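Please read the structure below before turning to the comments.
Of the protein chains in this complex, all but one are displayed in their positions.
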Amino acid sequence: MTNQTHSEETTTGLSHNKLGMWVFLGSECLLFGALISTYLLYRGRFADGPAPGDIFDIPFTSVSSFVLLMSSLTMVLALSALQRGDERNNRLWLLTTALLGAVFVGGQVYEFTTFLREGLGYTTSPFSSAFFTLTGFHGVHVSLGVIFLMSLYVSSARGNLHKERAETVELIGLYWHFVDIVWIFIFTVIYLVPSPTS
Amino acid sequence: MKPFSSYRTSRFYLLFLAFFLFFTGCSSDAELDTLEPQGPSAQSIDSLSNPIFIIAGIILLLVAGGNIYMWRFRSDHSDEDFPTQSHGNLKLEILWTIIPVLILAGVAVFTLITLAEINSTEDNAMALSVEGETVSWEPEVVVVGQQWWWEYRYYLDGLEGVDLSDARNLPPADIVTSTQMVIPTGEEIELKILSRDVIHSHWIPALNGKKDAVPGRVHPWKIEADEPGVYFGQCTEFCGLSHSRMRMQTVAMEPIDFQNWVNQQMQPASNPVSETAKRGQETFDSLCTRCHVVNGLNDETSIGADLVSNAAPNLTHFMSRTTYAGGIFNLYEPDGSLDRSQLEAWLRNSPEEKPAYAQGRRGMPNMGLNEKQIDDIVAYLQTLGARPSSEIISATEVE
Amino acid sequence: MSTETEHTTESDKSDDEHSHEHPSDKKYFQIAGILAVLTALEVATYWLESVPGEILIPVLMIMMVVKFFYVAAWFMHLRFDNSLFMKFFVSGLILASVVYAIFLTVFEFWHKG
Partner (left out) sequence: MTQTMEPSSMETSNGENSHRPLGVYTRPKGGSGWRDWVTTVDHKKIGILYGAAALLFFVIGGIEALLIRLQLATPDGTVLGADTYNQIYTMHGVTMIFLAAMPLAAAFANYLIPLQIGARDVAFPRLNAMSFWVFLAGGIFINLSWLLGGAPDGGWFAYSPNTGIVFSPSHGMDFYAIGLQITGIASLVSGINLTVTIFNMRAPGMTLFKMPVFTWMMLVVQLLLVFAMPVIAVALFLLTFSRLFGATFFTPELGGDPLLWQHLFWIFGHPEVYILVLPAFGIISEVIPTFSRKPIFGYPFMVFSGIAIGFMGWGVWAHHMFASGIGPVSVAAFSLSTMFIAVPTGVKILNWMATMWGGRIKFSAAMLFAFGVVSMFTIGGLSGVTHSIAPADTQQTDTYYIVAHFHYVIFGGIIFGLFSGFFFWWPKVFGHKLSEKMGKLNFWVMLIGFNLTFGPMHILGLQGMSRRIDTYSPGFGFEAWNLVVTIGSFIIALSVLIFLINVITSARNARGLPPIGPDPWDARSLEWITPNPTPAHNFDEIPIVESLDEFWHRKYGSDEDGKVVRVASAEDVCQDGSAEGVHLPSPSYWPLVFAIGLPFIGLGLIYSLWFCVFGGALALMGLYAWVFEPVDDPDVDHHEPQKEDASD
């Protein structure tokens, strides 16, 4: 990536990368929309398995949601640091963000195993399939984000991430915040809105 | 009895004038023709689509005429001669936006009216004598699709309290028949369309449009025939291997004939008299009742639930139907005699006659019967149910 | 391409990319504080059992939309960046909302609550 964007040369004055990223995020809305709608359609169809209202552990999920929410703060701080040219703080916040993300994913793994123990397998009911698919897709997005963040961290540690490349951090940041707002939606609509009980 | 005549050429003429001018003299008997309505629903659809075909035809002629007129403007471009460089005309644009909107708005009104018509239900009831008692039957038939045949179930006490939520385990019905739905003329029949495996679509074009049978759902629809007759249908949602061989018929009878039909269908099968038929019954009992029910012989099947659809046709009144194997074979010759060779071929090796995944527990497998067993079973089958009227038999013929 | 300034009409309105200052870190902490409070309020509704769904759900939705808005506007810089970014994102968002709302309506989702 020797070649920096020449945003002043584009028609709109915007960088290709950032524009492409936003188009991609617009597209992701349709992806998560379909998964969330599928879940909403099926949340009451739990066959003989556990119902969502019986199995959700709101306090636990609230904590992990909070962790993810705060990772958006650290992400934006990382970007802000790099834009100031403060590479040390940039690294620090990148690492914090990745860690918070990893904690969230870890929480999700714990939640999944708990559900599994309580009899909610992937194939138990349309509810369970839809739930695991939706949250799994989100989890995969977070995990990818963690990998991106770690790549940035390594890149910075090797002295390759300077102020001029702040846009790369900004792009990863956009992705990260998007994954966060998807979870804001999921947390409210799937967990907090009262779910059917058996 | 066939209520069909040559199809109305006028509509095709308008719609396809440009291409099929010389074919318009053609006519044929098309048993599935959508343009020959024989019942009120089909009639109201037809009355709606007729003018739309005509409007579409006129627009097509205008556009085609305009296009042909373009020939006038041909040029070989060899000179520097340029036409007027017109970039557009706002008035024209508005005009040709508004006019289609107005036409479509008009069409929309009639569409909504027709839609309401074909989705409304009537509170009709017919007096029916059932086992000596007169009941008031609000005509309803439960239609169940499965690979690759249709079952029709009649609950003469009404559907209230009948749990239709699991099509694979329906409560016992008063009458169970397959491939041919028998209805009284002049009565609106409410259908509840179900499926036991994949999506099918029930369609009797002369009587009404189609409605899908979707597993897990109960779809209401209705059907009514003005005149007695045999009305052909075909499954129209792709349902796997033998989709093309999943046909059905609706047999409409005068109410009095329908009463007779009900009386016959309520009877269980009687025990056969002849020796061959008795032997056939034994073979049937040991092999065929694993899947098929004959009321009076077995009320339960032995491996039923192992079948993907948990059902095989109820054969109690096999002979009262004129077609079998998903409506692809006629049971009778046009002269009214049994088409024995086809039935034997079917018993000999049915997957050969109609593709099915018998090894996947869908469709009738090859039972490995020997010729004697086949003869016996044919003799036994002939004792099951009363032969339909000769009008129905001849109307089943398509040629 | 030095002569293009008078031709690129669209860049006139979009040259604001660097004409503003991104918020200070303090502002980001403030936003995070608001988000944290909102989340706490949201989660608190879990223990309010007496509130009927007709009130609870709209309240939750409003809080969710506010959180959503804050992250998108501040952390994702939509507030400061070129409006074209927002147009793409919001078209996706609105399209998804409308299409899937119709989708759920066709399944009579809202009747079941």
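For reference, chains read A, B and C in written order, and residue numbers begin at 1 within each chain.
In this section, contacts are C-beta pairs under 8 Å (C-beta built on N, C-alpha and C of every residue); 3 or more make two chains touch, one makes a residue touch a chain.
As the structure is a prediction and not an experimental result, all values here were calculated from the model.
Hidden chain, full complex: it touches shown chains A, B, C. When the full complex is taken into account, the listed residue touching the unshown chain is B:L241, out of B:V135, B:L241, B:M266 or B:L338.
By the touch criterion stated above, the residues of subunit A touching the omitted chain are 1-6, 9-12, 14-17, 19-21, 23-24, 26-28, 30-31, 34-35, 38, 41-42, 45-47, 122-126, 128-130, 133, 144, 148, 151, 168, 171-172, 174-175. Touch with the hidden chain on the side of subunit B covers residues 7, 12, 15-16, 19-20, 26, 28-35, 42, 44-45, 48-49, 52-53, 56, 59-60, 63-64, 66-67, 70, 73-77, 80-89, 92-93, 96-97, 100-101, 104, 107-108, 111-112, 114-116, 118-119, 147, 166, 168, 193, 197-199, 201, 203, 205, 208-212, 214-217, 219, 232, 234-245, 308, 328, 355, 360, 362, 397-399. Looking at subunit C, the residues touching the absent chain are 1-4, 7-10, 84, 91-92, 95, 98-99, 102-103, 105-108.
Just so we're on the same page, only the chains that are shown with their structure count from here on.
In terms of inter-chain touching, the protein chains here follow a pattern that is not a line, ring, star or complete graph. Centroid to centroid, with C-alpha atoms defining each point, subunit A and subunit B lie 51 Å apart. Centre to centre, using the average C-alpha position, subunit A and subunit C are separated by 15 Å. Those residues of subunit C that touch subunit A in the complex are listed here as 1, 8, 10-11, 14-15, 17, 22, 25, 28-29, 31-32, 35-36, 39, 42-43, 45-46, 53, 56-57, 60-61, 63-64, 67-68, 71-72, 74-77, 82, 84-85, 88-93, 95-97, 99-100, 103-104, 107, 109, 112. For subunit A in complex with subunit C, the touching residues are 7, 9, 11-14, 18-19, 22-23, 25-30, 32-34, 36-37, 40-41, 44, 58-59, 62, 65-66, 69-70, 72-73, 75-77, 80, 83, 170, 173-174, 177-178, 180-181, 184-185, 187-189, 192-194.
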